[in-house]
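All protein chains of the complex are present and in place, except for one that has been dropped.
Letters A, B and C mark the chains as written, and numbering starts fresh at 1 in each.
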Amino acid sequence: MNAILRLTCRDCRGIVAAVTNFITRNNGNIVNLDQYTDPAAGQFFMRLEWDLAGFKLPRSRISAALQKFGKIAVSFSDQKKRAAIFVSKYDHCLYDLLLRSKSGELNCDITAVISNHEDLRYVAETFGQEFYCLPDNEKKQLALLKAKKADLLILARYMQILSPKFIRAYPHKIINVHHSFLPAFKGAKPYHQAYQRGVKIIGATAHFATEDLDQGPIIQQNVAQISHRDTVEDLITRGRDLERQVLSEAVRYFLNDRLFVCGQRTIIL
Amino acid sequence: MNAILRLTCRDCRGIVAAVTNFITRNNGNIVNLDQYTDPAAGQFFMRLEWDLAGFKLPRSRISAALQKFGKIAVSFSDQKKRAAIFVSKYDHCLYDLLLRSKSGELNCDITAVISNHEDLRYVAETFGQEFYCLPDNEKKQLALLKAKKADLLILARYMQILSPKFIRAYPHKIINVHHSFLPAFKGAKPYHQAYQRGVKIIGATAHFATEDLDQGPIIQQNVAQISHRDTVEDLITRGRDLERQVLSEAVRYFLNDRLFVCGQRTIIL
Amino acid sequence: MNAILRLTCRDCRGIVAAVTNFITRNNGNIVNLDQYTDPAAGQFFMRLEWDLAGFKLPRSRISAALQKFGKIAVSFSDQKKRAAIFVSKYDHCLYDLLLRSKSGELNCDITAVISNHEDLRYVAETFGQEFYCLPDNEKKQLALLKAKKADLLILARYMQILSPKFIRAYPHKIINVHHSFLPAFKGAKPYHQAYQRGVKIIGATAHFATEDLDQGPIIQQNVAQISHRDTVEDLITRGRDLERQVLSEAVRYFLNDRLFVCGQRTIIL
Partner (left out) sequence: MNAILRLTCRDCRGIVAAVTNFITRNNGNIVNLDQYTDPAAGQFFMRLEWDLAGFKLPRSRISAALQKFGKIAVSFSDQKKRAAIFVSKYDHCLYDLLLRSKSGELNCDITAVISNHEDLRYVAETFGQEFYCLPDNEKKQLALLKAKKADLLILARYMQILSPKFIRAYPHKIINVHHSFLPAFKGAKPYHQAYQRGVKIIGATAHFATEDLDQGPIIQQNVAQISHRDTVEDLITRGRDLERQVLSEAVRYFLNDRLFVCGQRTIIL
């Protein structure tokens, strides 16, 4: 069983040695280490994973002991994160997440499927998930998320803009999928926009939701070549594959503690 | 030896039969036929290639005979188009076009390399091409193009905005490459813009130059995945491969008589 | 409502004109035409789609009237093909096909899900499909397929080799997915083979099943970049996305009457 440290701090000489020393002195065996220094921000980011077999510190004291190094988060490979999925009427991303969760691809517990419509209740319930229809009621949603101890909110084609207050309650913990290769075609009906503009490539983007619509830090993007023969309907169909793919990959990065944010950019270690 | 007909007309019943009949009655053997009807515009587009061996009409009378069908252009596989290349200081697209021309990939004669700087004279001359340094002088450029009978103008990272008058002289005959996946990152320094925005994919776009900068009909696009580790310099380096690729593919479509324009969209048959 | 003609014949002068004439004389409006002549085989392939509104021939007589042109197949856009899906224990391709069918991406009726195991009965039944567990009994399978009037058999990770007799009963009507980019890694455990060989790309291939295992005409292939960090388990996970994708695209080509076979190659019009 492994522990994973995510560390962010000002870049400073000796930080890698200091942290790896700490792990080694406590008899931890490092199994993965990746780091990055952002040159513009002067920020240092590290993801360090070590085997806890024989580690001298008890779990409960690891976080406190590491805080001297900077802003940290510690997780354990046997503790699943808790994800809530927000949906409206499109079912493809929901099915995809539920199937990937079922197959073991996504290391999380899905604690709730929340919607502003009843349409997808049967999908959630087929997979044994609790479904909550809470339209226009962020207060109830937030209460539910708190009760469910959600670590991550996944907006799986949720067609409702969240309030700034809601978003601030889960900073860098809300992953949205937008159906274009951002920053192109922000806002409504991006496939129609793409068709009108005559692009030869369409895309999808998974990003952290922030108060600025479709402008949060981008986590993952993917594209597909199209031709003049593709109608808007064709773009929507092909785009579903892209949306599924980028959303599930972004979620997997999050669940594997690989995501850091540096200004408007994400660092994936 | 083949003839190639490019036909655009209002969509109407029987047009395919009428044209193919005409070819067959004149003893032509159709070797390629592709067509497309744009549903919104109600326009019909056809590219038809036939073997001229045994064809009853002499070459000189083919165009006139086909004009009854709509707006047409006829070319012959043994007549190379004449391309002029515009460059400034970046050499990668110029080298690429010259090498592809030399290897026989591009079925054209390069009639002139035109620049607003002297820097790339040696490149053109190494390949035996005439080089003209004509900065800020569209009048001389147009005269040269006329003298050289240029069919196609290729802006191979030409860092100078053409006047509307210049562009109107070569409608849908000027191919530009822009170093972003348009419509994202129009204008100056797109790789810097891409870095700032934190995208995970960069791209390049070949398009027809029109009076609206970076807004002409898109011919070809390509992209590459990048990561947070890539600096602006890395994006520029990786982008060069994309620029080369999309520009040469767009030029090849043009030279093979495969390009049609329908509003802001290109049709590639 | 449209009719679609698929025609294969020896390449001969005038064939396009002859067929398009026939359609036009009978008052059909051609909406799509694509053709290809294989240079080595001297075979001509054409897919022609026309609007039946106002067509003079009744549906029932169209096939007979077209037979003079070569080997033909005629279908109608309002007649769904009937597909049977074969599965064993892996559920990802089955779910994918059922979901795409449900969303209208695949223009077919699924007539039966057939398996050599009981494991996936609940999946089929959740989607309202009939499930038949018929292990080691090709006779019963063939009887069922006949009763169900299956036009297409989809082997969605069916882990059982079909007999030559079975395959001959559905020539070029059985689509299989193999989890490698064929011809690399034929046979068992291709992801393990790929890991051992240290490739940097994995793939999946949809092909017509023939009597030679994994050697039938290839319909669609797709690949993904991998790294040394990916374990065999990771390859299996990532490969599932590729398998889903190539199988569904191959099936869509089939259902849209776009597939032709020329020796060991497929033509997609």
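In this text, a contact is a pair of C-beta atoms (placed from the backbone, for glycine too) under 8 Å apart; a residue touches a chain by one contact, two chains touch by 3 or more.
Fair warning: this is a prediction, and the values are worked out from it, not measured in the lab.
Remark: the omitted chain is touched by one listed residue; of C:P58, C:G104, C:G128 or C:G198 this is C:G198.
The chain that is not drawn here is touched, among residues B:F55, B:Y95 or B:Y132, by B:Y95. Although one chain is not drawn, its touching partners on chain A can still be listed: residues 13-14, 16-18, 20-21, 23-25, 27, 29-35, 37. Chain C meets the missing chain through residues 36, 38-39, 181-185, 196-201, 203, 217-223, 227-229, 231, 262-268.
Those residues of chain B that touch the chain absent from the view are 91-92, 95, 99, 103, 105, 126, 237, 240-241, 245.
Here, only the chains that are shown with their structure count from here on.
Here the C-alpha atoms of chain B line up with those of chain C after a rotation of 180°, rounded in steps of 5. Central chain assignment: C. Criterion: smallest distance from chain C-alpha mean to the mean of all protein C-alpha atoms. Ranked by how far their CA centres sit from the centre of chain B, the chains are topped by A. Over half of the residue numbers at the interface between copies chain A and chain B are found on both sides, making the touching surfaces mostly the same. In this assembly, the C-alpha centroid of chain B lies 36 Å from the C-alpha centroid of chain C. Contacts with at least two other chains are made by no residue of chain C.
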